[in-house]
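What follows is a short report on a single structure.
Only one protein chain is missing; all other protein chains are in place.
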Amino acid sequence: MSSSKRVGGLKGVLHEVLSYKSAVIGVAILLFLIVLSVYTMVTIPLPEAIQAWRSSEAWSRNPRNAQPEWVEIFYGKKLPRTIIVPLKDADATKVLLEDGRLAASWTVYFNYEYDDFPSEIVMFFNSSYSEKPAVEIYWIRPDGEEVFLKKHVLRRPDDRLYLSNDLSLELRLEGLFENKVGGKPGFMVTVEKGLFAEYSLDPRVLKGRYGIRFEATLEKNDVLNAEVVIYGSVYGLAGTDHLRRPLLIGLLWGTPIAMSFGLTSAILTTVLSLIIGTISGWYGGKIDLVIQRIVEINAVLPFLPILIMLTTFYRIDLLIILLSVVVLSIFSLGIKGTRILVMQIKSYPYIEAAQAYGASNMRLILFYVIPKILPPVVPGMISSVPGFVFLEAGLSYLGLGDPFLPTWGKIINDAQTNGAFYKGMYYWVLEPAFMLILTSIAFALIGMALEKIVNPKLKEL
Amino acid sequence: MNSDTRLLELEDLRKWFEIRRGFLSSRVNYVKAVDGVTFSLEEGKAVSLVGESGSGKTTLGKTILRLYEPNGGRILFQGKDITHTKVKDLKWYRRMASLVQQDPFGAFASHFTVFRALEEPLLIHNTVKSREERAERVFKALEEVRLTPVEDFAYKYPHMLSGGQLQRVAIARAIILEPRLIVADEPVSMLDASVRIEILTLLRRLQERLRLGVIYITHDLATTRFFSESALIMYAGHVMEKASTQEVLRNPLHPYTKALLIATPDPNPQNRSRFKEVPPGEPPALVDPPKNCRFSPRCPRAFDKCFKEEPPEFEAAPGHWVKCWLYERS
Partner (left out) sequence: MSSGKTVLSVRDLKLYYRTRKGIVKALEEINFDLEKEDVLAVVGESGCGKSTLARALVRVLPRNIHTYEGKVFLNGRNVMELDEEAFRREVRWKKISIVFQGAMNSFNPVYKIGQQVAEPLVIHDNVEKKEALKKARQLIELMGMPGIFAERYPFELSGGMKQRAAIAMALITNPEIVILDEPTSALDVLTQANIINLLKRIKNEFRLSYIFITHDLGLASELANKVAVIYAGKIVELSSADVFYTEPKHPYSRGLIASVPTLTTDRKPEFISGAPPSLIDPPSGCRFHPRCRFAWDKCSAEEPGMIKVGEDHLVRCWLYGDGK
């Protein structure tokens, strides 16, 4: 079955590969991953991504450890997204006082229709002043009730007020609750619950239109700007991590990184192995002996521990990891197979014929030998990509990967370090794991189909 | 170039192969595949090298092409001593002397089309620079070997052709660089009987027209008749008899040659009622052979001297040389 000769080279192979249903799935997944990679690289250029990944300011408006939005399907209720209420949109009233100061009041409203409570409430101030103003904040519930939250003196122009961590506020709200309900409620009254719950023994969200009023006395040229961020418990397609970073970015960026690491390692390893095996088999003699001994020694070396050693002692950088992996992998036992094949080919009459009409060793190797040994090697190369992808992920998981790059392994590492499973944040681990598995399946399916095509050809040597 | 018309001269040529017993042993044994061959070939003439397997004929052919380096003796091509020239300095020789192998199917890389396979020698020697010129040469070569229409054959892969057709391509490849010498190593033994004559005739015609020297290696004595001027009978690395083909066939002198002639079947229904008188046994192993007549163990005419001493070549008749003690007085 020499169909690749009938329908010229690459096109013919593609045609044949697609005749296997499993391969079609593999190719489809691969195309999806490629599209994802390209999209990611275009929309979020890597330097920006790395920078953003490392900074915390970029994500300040994201909820911490938020679940992906689609989990609400499983909960059966609408989970809260983050609501940002800027003071700019407020109804403001300003009254000029006798001493030239302004008594200002802003009220902003927002609707809260979710079935669950927000995860956090933070107020971001952005103001300029001559003297630190004191701001009084009132909370207006949909039923009209007003709750005095606190009086806060701005410490700096970009001050932040973390209501959720405010113990005194929490105690006050708890007291308020007990009064209204007439006893201890059946749940712990956190600030969020205190502000958003119905007054009942069970935690139920009070839906409706909420308001927040800021009152402050300002000097003439003071500007008071604020943003109230009511953090949801879900965010985006993939959720967020402990640093509020959208996991989607990690997942997206992990794709081209995983693919390029996997493919580069696989291709480099395969090609270099092929060259070494060919030299060993073709030239024989001392060089063959030396290479074979290196291969045998390499087979006994513990791959992972050495890799760990390298990454521990030297700077951790994806490129270094790549090079180390390749160097440790090229002297694999596969060379023995290549060598035998090359020795076989060398004994064929057409090699002798070519020597008779003056072909040099290099020419023989490049044009006569390699075209014969390359096809059988390709399926193995494709099938080895997942292995390298997992290797990188594994190293990242162990904390030995590149600490600055957003990779799937790094995400899992973060998840594990932050106790994802204990806290029920399964998505944090499952999402990168899913991407890893998807990538593996794609390459494995394609590799298997290629294997089926190439194997009968081995007889045509 | 000197005025000598001798295309090729071999003087006491030897090719031995080392076999080492064991990894650490220092003792080296030699398989003496070619052990003292002398002959010369003129321009435009064909010589048959006849022998059974193990006679050394193939090794001799390859040594002549310098695919091996001789261990002794000399090879002179057009007067130039190429015995120990380094391989990298032999590129010019690769153009002047070419090879046609026994197995047409093994002679071609399966991933080259016929066109590509014929183009290779041209590409290697870079004598023809332009693509069009190369294509012209390739098509011309295909026409010479009667593989027409050439477009039909040029773009096929080897597995699509028959043995006979492939052997023609092999011949085309051998002549495409316009060599002076062709070594044809059993070019038809793997082909069907009816195709053999066709290919041999083609080779002969090309040889005559292009004035090529041809060394025709074969085990079939019957085919030498119309295809070579002179013949060498080889046995166990030695040339046992050397003369014009006609002489060898009509008047064989060496007992081995006589046995070969008796043993070669010809289509005669009376054969079935007769037993052939042929010496029993097998050709000897060539590892460190004893220094006597190699054929003596099987020879019906062997006497004392044959078992003790290796005979030189005696000129039993003008131009007719025999390596046999029976012809000592000459």
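Note that the chains take the letters A and B in the order they are written out, and that residue 1 is the start of every chain.
Going forward, a contact is a pair of C-beta atoms (placed from the backbone, for glycine too) under 8 Å apart; a residue touches a chain by one contact, two chains touch by 3 or more.
Worth saying up front: this structure is predicted, and the values here are computed from it rather than measured.
The absent chain, not drawn in this view, touches the displayed chains B throughout the complex. Within the set B:Gly72, B:Pro279 or B:Pro297, the residue that contacts the chain not displayed is B:Pro279. In the complete complex, the hidden chain is touched by one of B:Glu18, B:Asp266 or B:Asp304, namely B:Asp266. The chain that is not drawn here is touched, among residues B:Arg20, B:His84 or B:Arg225, by B:Arg225. Touching the chain that is not shown, out of B:Arg196, B:Lys242 or B:Lys323: B:Arg196 (per the contact rule at the top). Looking at chain B, the residues touching the absent chain are 52-53, 162, 164, 192-198, 201, 219-223, 225-226, 249, 259-269, 271-272, 275-276, 278-280, 282-283.
We take it that only the chains that are shown with their structure count from here on.
Chain B has its Cα centroid 70 Å from the Cα centroid of chain A.
Those residues of chain B whose C-beta lies close enough to touch chain A in the complex are 62, 65, 67, 91, 94-95, 98-99, 101-103, 106-111, 120-121, 124-125, 157, 159, 170, 173, 177. Interface residues of chain A, counted against chain B in their complex, comprise 2, 5, 348-350, 352-360, 363, 368, 371-372, 460-461.
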